[in-house]
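Notes follow the structure.
Left out: one protein chain. Kept in place: all the others.
Each chain gets a letter, A, B and C, in the order it is written, and its residues are counted from 1.
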Amino acid sequence: MKKQTIYSSQDSLWARITRSPSFIYVLISPLFLILFGYVIFPFYQTFIQSFGSETGLNNYKKFFSLESTSNLEALWTSVYISVISVITCAIVGVLMAFLLERYDFPGRRVLSILVLVPMALPPLVGVLSFTFLYGESGIIPRGIQHLFNLEQVPFKLKGVWGVIVVHTFTMYTYFYLTASAAIKGLDPSLEEAATNLGASRIRIWRKIILPMLTPSIVAAALLVFMISMASYTAPLIFGVERTMTMQIYLSRTNGNLDMAATQSTILSFVSISFLIIMRWYQNRRNYQNLSKGISVHRSEVKSKAMKVVSVILSFVGVLILLLPILTLILISLSVDGTWTTQVLPPEYTFDHYKALFTDERTWRPIWNSLQMGFVATLGNIVFGVAAAYAMVRLNFKGKTLLDILIMVPWALPGTVVAVNLIAAFSEENIFAFNQVLIGTFWILPLAYFIRHLPLVFRSTSASLMQMDQSIEEASRSLGAGWWMTFRKIVLPLTLTGILAGTLLAFVQSIGEFVASILIYSTSTMPLSVAIFQKMYAFKFGTACAYGVLQIILILIVLTISEKLSKGTAGSAI
Amino acid sequence: MKGVRLQDITKTFGKVHGVKELNIDIQPGEFFTFLGPSGCGKTTTLRMIAGFYYPTEGKIFFDERDVTRLQPNKRDIGMVFQNYALFPHMTVNENIAFGLEVRKFSKEDIKAKVDEVRGLVRLEQYGGRKINELSGGQQQRVALARALVIKPDILLLDEPLSNLDAKLREETRIEIKRLQAELGVTTVYVTHDQTEAMAMSDRIMVMENGYVQQIGTPQEIYNRPVNRFVSSFIGESNTLEMTIMSIDSEKVVVKNEQGVTLTGLLENSSPLAPMNKGETIHVSIRPESILQGDGENTLTGEITFVEFTGLSVNYIVKIPGITLKVMIINTGGKLLQIGDSIQLSIPSRSLYFLGE
Amino acid sequence: MKGVRLQDITKTFGKVHGVKELNIDIQPGEFFTFLGPSGCGKTTTLRMIAGFYYPTEGKIFFDERDVTRLQPNKRDIGMVFQNYALFPHMTVNENIAFGLEVRKFSKEDIKAKVDEVRGLVRLEQYGGRKINELSGGQQQRVALARALVIKPDILLLDEPLSNLDAKLREETRIEIKRLQAELGVTTVYVTHDQTEAMAMSDRIMVMENGYVQQIGTPQEIYNRPVNRFVSSFIGESNTLEMTIMSIDSEKVVVKNEQGVTLTGLLENSSPLAPMNKGETIHVSIRPESILQGDGENTLTGEITFVEFTGLSVNYIVKIPGITLKVMIINTGGKLLQIGDSIQLSIPSRSLYFLGE
Partner (left out) sequence: ACGNDKGEGDTKKDDDVVKEEGASGKLVIYTGRDESVVEKVVGMFNEKYPDIQVDNLTMGAQQILERVRGEKANPQADFWWGGTQSAMMVAADEDLLMPFKPSFDEAIAADYKDAEGRWYGEMLLPEVIMINSDVLTPETGPQDWDDLLKPEWKDKIVIRGVLASGTMRTIYSSMIYRQGADDPEKGYEWLKGLDANTKDYAQDPTNLYLKLVRQEGTVSLWNLQDILLQSKLNNQPFDYIYPKSGAPILVDAVGIVKDAKNEANAKLFYEFLFDPEVRAELAEELYQIPTRSDIAKEDMPDWYQDLDLKALDIDWEVMADKEAEWMEHWDSNIKGKGK
């Protein structure tokens, strides 16, 4: 019989390549190479260096020696801060995700954007705003002191708990974003079935929802664990000096590069072990939605009480989350040096903003950051999604290796990654098309790309794990090639996950400081470095005003993406 | 053992209406079946009983208790979902045990009960399997086991056997019946298989397009449908438009435009049919009640279609004036071919008179 | 129109085996059905034809072309998945149109074709609906429409009508048959409904536990099953273990331990049955071939179970020495009750002799 041939022979080469399932390999092999060349190879050198020039295992012996326990203490502190951070972030993030995804109440749309705002907090001024809020002379402790006429401030944020509060505040969005993507894709009939079997809400949470969210929780847990291990500013600010990152910093300051290498190696070893444990845990079970057909969406049953509780909880939550940002705004509006012992700043001014808006140099870094963030994030989407697809759907050797390769740049302290990159790109080589990338525009986007790839990668693979594979098969059976299936079916159905990762990656790129400061050049000064310079010059108000600008910028991005995703994002059930 | 009463239930989805003005009174311990074409509102009604939808209007009672807005998990209902809704992250055993764990049974109890019910649905070997390693029918059986094992007050089954083969379906059907009789569970059953409905149900509700058409015992529904929809929906039926020529206390003679005349019994008429001389009514004749050979209401025609179903041979027979579907039981005899001539007779008690 | 040939196909999942040593040769344009108990490997086989599983061993040919490792999207296959696998982010229309868009039809063409096929599956009003606003049966019909609209070379249908009511199922069945005949699409059909299989198929393959049991026309399978499994799986059957008392070129007399004696025809014996005097063999008798009243092989017994199915009344009758399932066609007559006595006769041509 007469048939329409599906593929006409005059297909372009590109079309033919993209339609082949091996296209995914075409995409991930350069990724493999890049990661190998610029992550693993320098990292391997670090590893070698960690054994010192002739001292062999000495550095390790020294690290683990019981005579001077500072390294071991640091390791322990880092690990337990990280573990607790993961837990607190998970609680806050998943709870918020659930409240905002499942309950409809007045203001939900606004809240769902506001809840992301902490992500926008610029790293440097951001942490400071915490000291202004909860530190010894912070608004809240002093406010309470004044209110009740206390001798002393009733409490202050300090030490490990301070670090954890800051970590929770700044990192719960990892959980929030990945979990809300997963909740969107969760088959509601599972909950119904559990309810029907008599399970209470709590049990449904414990036994159905949380386990089904495992891939996204694992994803976020990995990200948070590693970033906490590599966290520097927060422990510094709260005076927790005995952390791995601090030890690395000290070793490098003292010029003891071998020891620094040892410490970096151990740090990444811990992170990678965590990764491997998590992978194992996750792979034990299946999380694909399997129901036959497609079930009814959002269940109708909502108790009134729950609704009220969720409104209150969300508002209180968001208020707490917004406080540091409000504080930042407050500082940006107050006259430098006048705010001494008062609860709130006594004098206000718009001068800092005026200074910013009249200086033509203000906009350049913003524009730089946007550009570089955009380029890097674009790369992240392409490679991150491809890698995630390969990881979840394809069978090939070296999956775990690829996973580790992608995660390592996230697990290492920013300084170490940046130094590795400088070493790799300060000479001409093929990966950079025989160019010296250091000092050019491209080095920063490349750094952002490598460092933030795990964000897109993780959150996309979590989404993919949830998606029913037979939907893809249906598309193939209808004649759609790999590429079309990917575009028309996989992408829309995992869009929420991809978007979550993209947002994280983009916002991180805008705010990245630790690596940026080591590789920026005058023409590519990013926003974070600009803020740093204001701070460095102790133009505190101006720095905060700059920070506020950054927040506004990110808010705009968030709002736009929320608008874009609405309606186009499908769900996996 | 609980009765279920639906009072003036209406459910709309936005502008679409799911079901309208339902009034159902299901007796404690009864096996009650919803029957109706796809999309008529069966699942919607079931979901309201389970508590996953709130009725837009009306009330639901379990015995005398108003449960219209009661939480689903407080209703003690076992339900098999049309789409199974198995927990993909659990094994077969874990899925089945879930409801028992909720009810805080001891470990050993749970194991025993799970093993038992797994045997009942023929999944002995599959306890440790992941759900995504099961075939469609196996998954359906897990869903069934999960609902049965908790021995609920009320059992809601939404096409629970649709993916099983005839043999297994029958076995399971018998098991469900046995359990239901043993435990006295009130059971509401949705099926598209009318044989199944007929065989299992105490009473059947026939729905169409959100409205109830008829509620009655299987025999009532089958033999005395209230209208043409029920008559044609339940089983095969030849429906002929005919005019009453003569009528007495026993016999009715009808004739169609082409002059075919048939004789039937007055007692076989729907309460809605206008049984007066000269009225035009519908006559329903089941294909299987038509016999091959000589007898009452003998007709001769030509075969235009042959279908072998194993159990029987179905013919479509063209008789001058009418076309009849005829079902002749296969007793291993020879098949007639298209074009062959065949003699048929219709026992007078096989004619049923309907209104609109 | 393409033939499909499976050569020595084995598929294992880890240690579990899905199917084993399959050899099937499906003719171009044939309507071929897989029948078998739940979990016997039907879906697995279908998925290998579609290209979603690679066989662990063996080869698959479309006509003469080896497609064992061909990409699924290059096979020009239409498939209805057992779990539908609809695209949740698209409307009904978009789901159906997907395959047409892949084939780069023009907008108008697509609209026309989608509208047509939507009518065919009775979803006229539902084009713009989201998938999650449809009932189970409606979703299944979308899945069917999506596979039919692309008019593929080969149509793979995995229980495509399992959630439809009898009426709609029959209509759709006829539509599928019509399409298949018109376009000559080679169709592989999986169903658990043997009536459906019998009615539609050119040939049927009966599987059990991953192995092929019998391949043949519906009549062959039904009337001449090769073994006990096929005989009991296809339709209802009374299987009795009996010993051959006497045998001649025409008649066979068998007797069981309790002394019940029956007479059958030699021609009605499976090639695998050892038809010698003194051998113990199995005799299969279909319930519907047993008649009420006088005749050949007359027996009298007591009714122990009554089931009304509309079409027929099923009895279980206890006769000294044997228990028989009996199906008496409902012609509107009176039902017998449990405990009543009944006289039965079994026409000699209704006995079928089987080996193991």
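Convention: contacts are C-beta pairs under 8 Å (C-beta built on N, C-alpha and C of every residue); 3 or more make two chains touch, one makes a residue touch a chain.
Note that this is a predicted model, so its numbers are computed, not measured.
S.K.: Shown chains touched by the missing chain?
M.R.: A
S.K.: Of A:Met246, A:Ile266 or A:Val318, which residue touches the hidden chain?
M.R.: The single option touching the absent chain is A:Met246.
S.K.: Please identify, in ascending order, the residues of chain A that touch the omitted chain?
M.R.: Interface with the chain not displayed, on the chain A side: 68-70, 128, 131, 135-137, 236-239, 241, 246, 249-250, 252-255, 336-337, 339-341, 415, 418-419, 422-423, 426-427, 436, 438-439, 517-522, 525, 529, 532-538, 540.
Methods note: only the chains that are shown with their structure count from here on.
S.K.: How far is the middle of chain B from the middle of chain C, if each middle is the mean of its Cα atoms, in Å?
M.R.: For chain B versus chain C, the centre distance works out to 21 Å.
S.K.: What residues in chain A touch two or more of the other chains?
M.R.: Touching at least two other chains: 290-296.
S.K.: Could you pull out the residues of chain C that touch at least 2 other chains?
M.R.: Residues 82-83, 134, 136, 140.
S.K.: Quick check: in the complex, which residue numbers of chain B touch chain C?
M.R.: 13, 16, 35-39, 42-44, 82-83, 133-138, 140-141, 158-159, 162-169, 192-195, 198-199, 218-219, 222-223, 232-235, 268, 286, 288-289, 291, 307-312, 314, 327, 329-333, 347, 349-350
S.K.: Under the stated contact criterion, what part of chain C meets chain A in this complex?
M.R.: Result: residues 1, 50-52, 71-79, 81-90, 98-99, 102-105, 131-132, 134, 136, 139-140, 146-147, 150-151, 153, 156, 183-184 of chain C touch chain A.
S.K.: Mind listing the chain A positions that touch chain C in their complex?
M.R.: Per the touch definition, chain A meets chain C at residues 1, 3-4, 6-7, 21, 290-297, 468, 470-471, 473-482, 484-485, 488-489, 492-493, 569-573.
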